[in-house]
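The block underneath contains the structure these notes are about, expressed in structure tokens.
Only a single protein chain was left out; the remaining protein chains are all shown in position.
Going in written order, the chains are labelled A, B, C and D, and every chain counts its residues from 1.
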């Protein structure tokens, strides 16, 4: 624990292996950051650099809080900052502040377009939006279900990432022949809000609803609860995103159509490698350049009932014992998940 | 000003003997009193009911689905969970305090039910009891800190808001969201349980008969004691109105799925609290403490006991509301109870007419307030607006609904402080 | 109880003639009064300062970076924006009202500055003025609705919270976030502008000298008018304490980047409001309206004018706070002003000792309260905890910090209502 | 007792004159068709039973409540008093029965509320000096003027409220039961004060339930009963018993009964309400009475 009170300028040079790495995550709208990203990242760093310390922070979806956390990290003398920005536009100032103090910045999960960082590791949210919607549309087309239209349950209106997902999904939907019946920005990603809204749309559109594009697994859960409460059978396909356990269970239980599994293990470990490289003044090798930033981009996988075993269980993201509880036991058995 | 000729020869009731009273007896008198009250602004819940009707009319004009049976059925179901929480808020507001942590406590109880019932496999009843017990203990802690140290409840419950949100996250663990099985009682109760049509009419009949008989017996008792009775015409009139409203509502809702048991549960809680507030010594003490704490203390009321009961009640209602919400969502999530649950619960109580400064309000304000809020939400849901307009219009409609109420209140104050 | 022998031959000051007064004169008397006040619980802001010191000590023990100059510099900068908003909240709380919409209004002003300055290319000063003007108009609307219809401010500003959030989203348009250029004055002010060391000492010296001279002249005036003066020893003592605190703080902060101009700006606003509250007729009227609205009205105070000025001030401070926050973040975003800005601003005022029920509080409570809140946040950030624990500990520390204050307050009330 | 002959004053135009003023609160008619005249340099006592409507009348005059009907003429002009500010601007100063002090403010703050010296840089020293002067004048027993009025005793609060009303330069001072909570010494000072006010040519309306005080200082007495005028009397023409009869609406009432009983029990030397010969010159109704004076 070096780094006196005077800040961390100039700490990056010198080639010492030990150092502090800040790992700044944006929110709790999905559980992945605490459930997956943070432990995986920490484990990999520990493996690569046993003396390194990872300082984890979650900004609870508040850009100002993230700025405070970043400042606190700088005060503590971190040398590398892995940043998953709450607001990818506003984070420009964070990146440049950190860089001006000689701290290496790895943007993670969400890019910061306005200011080039030292490295970018991730997939982009817009792509995710178009993937889930595209998959849904393919499914509907294959069923020949073209009479009705879609509902779009987007993320929080005050969340930049949600807007990106919305843009991607809207593009996919626009390109298809499925009309959008109604679209809703769910305040603070609240499942209960999504539920209330979908309930309202059900009274309005009834069985005209052929599918729902929900921006994450939470809002998907709310939408499904609304469909079930309205007694609609079979329920129209609902998309999701994040591959939370609850969503995987719903996919197995046939109530959610798809979700997105991001290769978080791979991404987190890649981020860890890049961070340790940067800490040691090595230049990590990019596979692409995005927003003037060297980048490693990964493609997330859409998970449906057809590939859930393979993507989620065979690759070890979750264990069957975590998911196949109670009522989901039968579904798991059917799919051969053990 | 006019003396009813029928009453001149019979002895004047004890409570009507003062010369300055503008005399009113019989049905016509009652109507006159009614008009006087309207002009004087003493309208009780009428303005907010009128506000609600206006909101409904406007949204119905904008979207014909709004007043469809199916949508109203949803509206009622969606009101229940936050409504129950709001009932707890009414309790704390009546003693002039506040509870900012109802959202977190509701989320925590949802989490406890989720973990104990789904993960640990406890029976659902036990899980619910455990969650409510935890909430009651939270209420006890609040009241202890409040009574012992005199910390303003705003700050105590702000600490609680943060602390119990943390506890909720911790209880849920890394998984974040726990699905409740769709065949669980709770989920059924929140989504599928509707009062059968015949039962709803039986209930309505019982309610109407109960109202009529209690009014009648009260009136008889008063006359026997030498006080003025309630004019028979008025009692019958009110009964008829109640009957029409109840039967029509049930009939209309029964055209779709009917009245959800969850809403009935909420309504019953409101009635119980109304009874407790108005017909028990405890309720009287609550109003006294809220109106003038020192006077209540000097009257020998155990003020700390009242605060304790109120905080425990509020937290318990928050827990019940949280559990209902979990049932309705069929999940306990990290986001349960966050967002605008707090604000909506408090706003419902205030919009319904409960004062933030204590001593004024009623259990019905939770019911009416949440109906106003949910109606606005539901109406805008059907309009399919962009977020920015949705927010702006929500604010505007809310303001208009309440201005109506406030104007009548204001005219009341200008006619005297009462 | 003991009479100072020195004072027996000189005529007793007009304000000390009552036989029942426990006599106190000179420095020893003042110390005795001080001890009496401590025992009687009349400690002003002392308990919350002590609470702050305890929080600092604990966090310093847990993480040695906490009290580092660099962290304190950040702490102060981070306090400024919400602190300014909280100053507005102090205003509304003093008249017994509330403003729930400060977050939205701050976000809206940030959006207006963002759009006019960055997109439309207005000069920054004009953009800022426009944003504040819009906020002032919002305050005017609030006060109009409040004065005209008597709608509780809770509901008006709840409507505003929603409505102006919508407006903010609408102003920002689809893009959502607008970055302010790094070389803009506002961003420089929020991130890079620090008081040069020499200037900070000059300012400190001026402050200390001003304090001493004003105390001295007040004391002289009082003695000349036949009242008791402030004992010279006490004045000197207080001046020395002030000087030590100021110079030490500046010296310590100057070891890192120094005191941010943004914090100085906030502190100056606090001082101005303190003056306005305590030394002007307007301020006196504000306290009167908050303490007893009807009595104030009967004393001929233009009550509606006071409310108007207060609502306009509160909204304007919210706008200034929002603009500062935008400068600090170097962006105006859809999420600006959302989240816990509202709650933190209100909590800061209340924790600093301003009553939610009107008539009691001071401008300094915004400063002290926000320092408490930011210290807890900053301390926990350094501890690198999981969200769940972070929330739980925040709640706990907050409660403990306030219990200290409340205990001393409680002992005051038990010694008399004042 | 008074040095100015009441007759001369009454012939001049009244400072204040109310005609047909009514006010009701919900179902209670608090005031019905009230008439009242007050001249400069005259002390008019307003008496009446509890709930007779005295304070309501005062509140109408001081702009707290608007009247429902009737006209108020002040200084010869028809006025409508919408708010306390209007009343203050007209020159009406009022001591309210419920005192209307701000509990959270100090004694000095309350005294100068709304008329602080030097509005942009309050002159606290001068205000404190003046406060002490005012309070001493009323024999107030207030230990410190820098404590919140919440911590004052009932009489101390009342003294503060009375002192407040003297600060402006009113033409009409209305005192609603000013001596109710005052000690004997302070009561005497207030009665002295009322006499001084009259000598300075101010009009004074004083409400009191204490017949001794009323008789000691007032020139005329107006009686209210259940919200209606029940006679106006010249002080020198009327006996205590007559007044009490007008207030209670009966010559045989519990007060006279007590007086008789006390006299009969022969507890010598204890002055109850002194029994007097019933005076027959009681003037029946306000309207005719006022008419005859003008």
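Heads up, the rule we're going with is that contacts are C-beta pairs under 8 Å (C-beta built on N, C-alpha and C of every residue); 3 or more make two chains touch, one makes a residue touch a chain.
Computed from a predicted model, the values in this text were never measured in an experiment.
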item	value
Sole residue of B:359, B:379 or B:395 that reaches the chain not shown, by the stated touch rule	B:359
Contact with the hidden chain (one of B:14, B:57 or B:120)	B:14
Absent-chain interface as seen on subunit D, which is shown	1, 25-28, 48-52, 54-56, 97-98, 139-144, 147, 151-156, 158-159, 177, 180-189, 191-192, 209-212, 215-216, 226, 236, 239-240, 244, 247-248, 253-255, 257-258, 262, 265, 267, 269-274, 276
Touch list for subunit B against the chain that is not drawn	14-15, 18, 20-21, 218, 221-222, 225-227, 279-282, 284-285, 287-288, 290-292, 294-302, 359-360, 416-418
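Rule of thumb we're sticking to: only the chains that are shown with their structure count from here on.
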item	value
For subunit B paired with subunit C, centre-to-centre distance based on mean C-alpha positions, whole Å	37
Shared-contact residues (touching 2 or more other chains) in subunit D	none
Set of subunit C residues in contact with two or more other chains	165, 169, 386-387
